[in-house]
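Only one protein chain is missing from this complex, and each of the others stays in its spot.
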Amino acid sequence: MARMRWPSPRRGLFNAVLRLLLWLSAALTGGLLVAIVCYVCYRGLPGLSWQFLSSAESILQGTAGILPSIFNTLYVIILSLLIVLPLGVGAAVYLTEYARSRRLTAMIEFAAETLAGIPSMIYALVGVILFCTALGLQKTLLAGSLTLAIMTLPTIVRATQESLKTVPKAYREGALGLGAGKWRMIRTVVLPSSVDGIVTGCILAAGRVVGETAVLMYTAGLSTAMQDFSTIQGLMKASGSTLTVALYVYAKERADFAAAFSVATVLLFLTVLINLAASLAGKCLRRG
Amino acid sequence: MKKLAFSLLAGLLLLAACKSGPPPSGLTGTVNTDGSSSMADVMSALQEAFREKEPGVTVNYSGTGSGAGVEAALSGACDIGLSSRRLKSSEKSKGAVAYVVALDAVAVVVHPSNPVRDLTVEQLAEIFAGKISNWQALGGPDAPVAVYGREAGSGTRGAFEEAVGVVDRCVYTNVYGSTGDVIGNISANPNAIGYASLSSVRDGVAAVAVDGVACGEDTVRDGAYRLQRPFLMVASASRPLGEAAQAFLNFAQSEEAAAYITRAGAIAP
Partner (left out) sequence: MTKRKPAEVSMQILFLLCGLVAVAFVLLITAYLIAAGLPAIRQVGLASFLFGRTWDSTNETDPRFGILPLILTSVYGAAGAIVVGVPIGLLTAIFLAKAAPPRLAGLLRPAVSLLAGIPSVVYGLVGMCVLVPALRAWLNLPAGDSLLAAILVLAVMILPSVIDLSAAALEAVPKEYEEASLALGATEPETWFRVSVPAAKSGIAAAVALGIGRAIGEAMAILMVAGNVANMPSLLRSVRFLTTGIAIEMNYAAPGSLQRQALFSIGLVLFLFIMLINILLSLTVKRGKEV
């Protein structure tokens, strides 16, 4: 594109100012991220050690440790995904493959959008009334996972739906033409070729779970002790803090900012990992 | 994907199983405790010590608040409630039974750079009711006073306001959700004054003497330090405790536990 001649110095100045503003804003955004990451690492890295990552906190020895929180986080991720995955994928399949009625589709999609827009504090309240109290689960990781499953449903639905939409029509027609029933067609053709979307959805949902605090604080408890994951009963009654809640507990309940920043560093690392995984999943699993 | 998730879960379980190891003979089970956030350190110490004694029992602690803890014990939402104030008569009439596991003082804390180290109860009342707003009036530097307090429903707040005589009259600059939060924020603000459980007072903040009596183990035990309260474990009279919960309660009141309670900064009765 040919460089424009500046018709007047005022207009030239105006253009230069606009460009400067764009660059400044972008620099501010990028700079914010760099500043936050650097500051968190600066205060958090010194406290990170193998012992911090691989043991439980000990008041008697005066050492901090976040292994229980790491386990709790993994447990909540896995459990909520196990619950939400069939529901979310099923809903997406219904919307793209079965739904005939436009009104029903619009209603389901509006419901999913609404779920996506509800703030986590509301989910926390609902989790407390519905799962902790009405279903009698008390404050447990199970109750937290159930609440998070509702919360991450739209993420899974949307990601699966996007990917189902890109499955070429010819695949479906081919399978149906060979005499496969609709369910068989979905199982053997449609779902396998939309794995990328499902995996991306799972990663995004895991990201939301890792970042969530309010819901888990009120539905899953604050304990930093090691939970018993070896029996069914232990799994049902396990109650404790995930990493974000542990950060909150260290920063706010214990005023142990060194440990809080160390947890924050771990969380930043996890966030980077999840973002990388999401973009890689999108790239590697995409067919063709 | 599901298979992957399952194998991950299985791996996690295996790891956890290896980590905790099979319990030797003795009790198994889970004891959920809920209540005062001021008792966090004491509870962590007791939990840890009890785990060595009874590895089969998992003791969970959720620091919520004294009122909620007592209610949870009464409603069966948890096994043992924790209260950092005396039971109200309404709670007793609903069948709450209290066991004293420790004594604690409500320490009045300021930033270490603040030269004010001794306040009278009357001065405290004026500060917390918002009548004194500059440290100069108390012999300190020319700086505004930031009054930090606890959330409505907190046992510490109840104990402090009652002892100083400012119930429902406090004008707080900020309120925080837990004892540690008050300490953390005071350690970051030279203008601040607040109250917190003695067991949580640590480096980074300074406790001031009240009416010339320093806040310490001896002055609390002999009653000279006025702002004090008990740490209670609360059970419901109508609901017998499970074996594991009873064992934990007995342990918390034992001579053996007293050493751990002291190490956690509270005062064994």
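Chains here go by letter, A and B, matching the order in which they are written, and residues are numbered from 1 within each.
What we mean here is this: contacts are C-beta pairs under 8 Å (C-beta built on N, C-alpha and C of every residue); 3 or more make two chains touch, one makes a residue touch a chain.
Here the structure is a predicted model, which means the values were calculated and not measured.
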Missing chain: touched chains present in the view: A, B
Using the touch definition from the top, which of B:27, B:72, B:108 or B:227 touches the missing chain? B:72
Just name the one of A:111, A:236 or A:285 that touches the chain not displayed here. A:111
Tell me which residue among A:126, A:195 or A:285 touches the hidden chain in the full complex. A:126
Contacts of chain A with the absent chain, listed as residue ranges: 1, 4, 6-7, 11, 14-15, 18-19, 21-26, 28-30, 32-33, 36, 39-40, 43, 86-91, 93-95, 97-99, 104, 107-108, 110-115, 117-122, 124-126, 128-130, 133, 150, 153-154, 157, 181-183, 186, 207, 210-214, 217-218, 244, 247-248, 251-252, 257, 260-261, 264, 267-268, 271-272, 274-275, 279
If the hidden chain were put back, which residues of chain B would touch it? 37, 63-65, 67-68, 70-72, 75, 77, 133, 144-146, 148, 151-154, 167-168, 172-177, 185, 188-189, 191-192
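Operating definition for what follows: only the chains that are shown with their structure count from here on.
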For chain A paired with chain B, centre-to-centre distance based on mean C-alpha positions, whole Å: 33
The residues of chain B that touch chain A in their complex are 1-2, 5, 8-9, 12-13, 15-17, 19-20, 30, 32, 34, 37, 40-41, 44-45, 47-49, 51, 58-63, 77-78, 176-181, 183-184, 187, 200, 202, 204, 260, 263-264
Can you name the residues of chain A that touch chain B in the complex? 57-60, 67, 71, 74-75, 78-79, 81-82, 85, 133, 138-139, 195, 198-199, 202, 221-230, 233-235, 237, 239-240, 251-257
